[in-house]
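Here it is, the structure, as structure tokens.
What you see is the complex with one protein chain gone and the rest in place.
Each chain carries a letter (A, B and C) given by its place in the written order, and its residues are counted from 1.
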Amino acid sequence: MKLSVHQYGKARVRIARVQRDGERHTIHEADVRVMLSGDFASSYLTDDNSKVVPTDTMKNTVNVLALTELGAEIERFGLALGRHFVGKYPQVEQCEVTLSGKTWQRIGEHAHSFTGNDASRTWARVTTTRAGTTVSAGVRDFLVLKTTSSGFAGFPRCEFTTLPETNDRIFSTLISATWDFTSEPASYTAPRERIMSAMLGVFAENFSPSVQVTLAQMGEAALAAVPEIARIHLALPNKHYLLVNLASFGRMNANEVFTPTDEPHGQIEATIER
Amino acid sequence: MKLSVHQYGKARVRIARVQRDGERHTIHEADVRVMLSGDFASSYLTDDNSKVVPTDTMKNTVNVLALTELGAEIERFGLALGRHFVGKYPQVEQCEVTLSGKTWQRIGEHAHSFTGNDASRTWARVTTTRAGTTVSAGVRDFLVLKTTSSGFAGFPRCEFTTLPETNDRIFSTLISATWDFTSEPASYTAPRERIMSAMLGVFAENFSPSVQVTLAQMGEAALAAVPEIARIHLALPNKHYLLVNLASFGRMNANEVFTPTDEPHGQIEATIER
Amino acid sequence: MKLSVHQYGKARVRIARVQRDGERHTIHEADVRVMLSGDFASSYLTDDNSKVVPTDTMKNTVNVLALTELGAEIERFGLALGRHFVGKYPQVEQCEVTLSGKTWQRIGEHAHSFTGNDASRTWARVTTTRAGTTVSAGVRDFLVLKTTSSGFAGFPRCEFTTLPETNDRIFSTLISATWDFTSEPASYTAPRERIMSAMLGVFAENFSPSVQVTLAQMGEAALAAVPEIARIHLALPNKHYLLVNLASFGRMNANEVFTPTDEPHGQIEATIER
Partner (left out) sequence: MKLSVHQYGKARVRIARVQRDGERHTIHEADVRVMLSGDFASSYLTDDNSKVVPTDTMKNTVNVLALTELGAEIERFGLALGRHFVGKYPQVEQCEVTLSGKTWQRIGEHAHSFTGNDASRTWARVTTTRAGTTVSAGVRDFLVLKTTSSGFAGFPRCEFTTLPETNDRIFSTLISATWDFTSEPASYTAPRERIMSAMLGVFAENFSPSVQVTLAQMGEAALAAVPEIARIHLALPNKHYLLVNLASFGRMNANEVFTPTDEPHGQIEATIER
């Protein structure tokens, strides 16, 4: 028996920090996962726990470091956590921190009151080793829909094909995007905003002949918008809106009434690089 | 054996309608439940299905009526469905339609592209009988948070009490509100906006000595904002943000770092009437 | 402005108790909600919290009482909690305890190791006032399916009906049942087992001409099985298995291949009384 790949840590560590600038408060909230790997084989093969940093200690560390390090950019909190774990424990060769950030929006311009209905999440993964650090950032579950300017035609047909061709359909997808930085940018927020804006522009403006083409165009726009990233990975479910057949009821349905569905769904995934 | 209370219908009927005003499209989307009650006892007590409008027919009816009746106000779609079922089938004495509406927001001012990240839902229940119709409307799961201007003190203590008093805590709740119309308003959207604005104003501006007081003030503000409603029911979970104890680590935590939790949660529910 | 109906409490209080009989352990686990109502209007209308038993104290009470009162019958834990809150605080006029129990099953006959894959939950609601106590018990989300011996025919057709008649379909439902005790039984477990066994027998053995008939027969069998209950409420979603149309592919589908769906679903609800 041989232990090949292994890592351990703490997941779903929820944390919030309130920052006070006089009367004006800001709140930052994230869900954090810390995974360590390195010289831990003995902890699996014997009952020697002398190298096993408790996952409870990891949670405590997230809490303590949040006091000074959790801010508007979840990427920086990941960097601080990675530095801490790799720097402190010789047995840790790699620390992978995955962060999912929640967005709070002010009620009007109120100093300390917020709404939190944005279901999308900011996302980052910071991987720290003794050799250096890599930062990926992104977004999860950002829902978009266009009511037209999307089609799908010219595809191969076989005996199992029943899908009609169309040049006018609803296209809805839940964007999950991951971009990899090649160097540390001055800000993680500015690239995030430029990438999202570029991708939403493509989604809104361009005719989509397939999810694939839209994915590639969105990725290309993201790369053009932010020179500091090397590549972007996009995973786009095709959340089908099925045209309801109203012919049985003597009604036309000129792309007016649809049944939204979650299952089954198309799934298109690709990485676009420079 | 006796059959006492009974109803049946179709739930989770999802429907979307695209309306076209030239190039400019609008999308309305809802999740609909239709429940019928009336002279249906024979269908439980014998194998006679001659009165049982199939739930599949209800789904078809939602689809067909959506073509002309689903618009910006889910209340009106509920009215149309209720009128249909009570008017068409003599065995139906009551039709209760419950609707949960999804909000889509334009990307910039784009004519046909939208984002859909708002996790809160509009809500309505329309109950139609031969005697008339009642309309309740509301909102579900509208998340708010204030970082200060909330406390809880002066409560009774017993041997099972460990909670410290505080005059400065985070207060976060997921608003579920239901308001009952006494008469049909010119618009259902305007009251909805006035009620939400009034309630958010109270939540943001007023010091909260307890969830109870904030609930009552929000309800009172809603009643003041919209004369057409007779009462409002509010259900406010207290989504606790637990102050992290950093004393063990030699740190002060002056209401800066918190653990957000979903369970357990407080739950405060009340109806405010004129 | 007037406060009409109000209650407050703590929800999603999770609790587990390990009981040791020598080497042989038993584990009981439940999710508890405690809601109080009574003389609490002042807490909504003024900032006087002097009557507001903190919901944190309710959680602590669940924890402390679990030490001696949480056992195989969640009903009894609800009774103990209700007695406590109504007995201790004069302002409490009613305590409603809702409990959802988790089932753990021994691995073989092992003394302290268990599996917990049963997704159904036992359920109880105990309502205590100074006038007395009512106990409802039940089950939530108990999933059953029969592959045949179910049909639906003889229903009315209108211009919105497309459903074909059938005398052979899959019938699957997620049983939620609530039975009300008229007197305190010697055991809550024995009635639970007799009711579930009676209902599963009906579901398995009887041809179902409609969900309605099966519901009524299940309810009648439950009443016959347990004299201590006055009535039973059943809520049965019809979890449709849609016959896949394989004709386009030159295949017969003699009730062999189906698409399981969660939405939309039929919903049939009724109370059966003596």
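Here is the rule we use: a contact is a pair of C-beta atoms (placed from the backbone, for glycine too) under 8 Å apart; a residue touches a chain by one contact, two chains touch by 3 or more.
What you see is a predicted model; the values in this text were computed from it and never measured.
The missing chain, though absent from the display, is touched by one residue of A:116, A:185, A:219 or A:260; that residue is A:219.
Across A:45, A:190 or A:254, the single residue that touches the chain missing here is A:45. One chain is missing from the display, and on chain C it is touched by residues 14-19, 25, 27, 29, 60, 63-64, 66-67, 70, 104, 107-108, 110, 112-120, 142-149, 170, 172, 200, 203-205, 241, 244, 246, 249, 251, 253, 255-261. The missing chain lies against chain B, touching residues 159-160, 162, 248-250. Interface with the hidden chain, as seen from chain A, comprises residues 1-14, 33, 35, 40, 43-57, 59-61, 64, 88-89, 152-156, 158, 160-163, 209-213, 215-216, 219-220, 223, 231, 233, 237-238, 262-274.
The rule is simple: only the chains that are shown with their structure count from here on.
Shared numbers divided by all numbers used gives the overlap of an interface; between chain B and chain C this overlap exceeds half, so the copies present the same residues. Chain centre most remote from that of chain C: A (centre = mean of CA atoms). When every chain is reduced to the mean of its C-alpha atoms, the one closest to the centre of the whole protein set is B.
Counting C-beta pairs in contact, the chain pair with the highest total is B-C. Annotation: 37 Å between the Cα-based centres of chain A and chain C. Multi-chain contact residues of chain C, defined as those touching 2 or more other chains: 160, 162.
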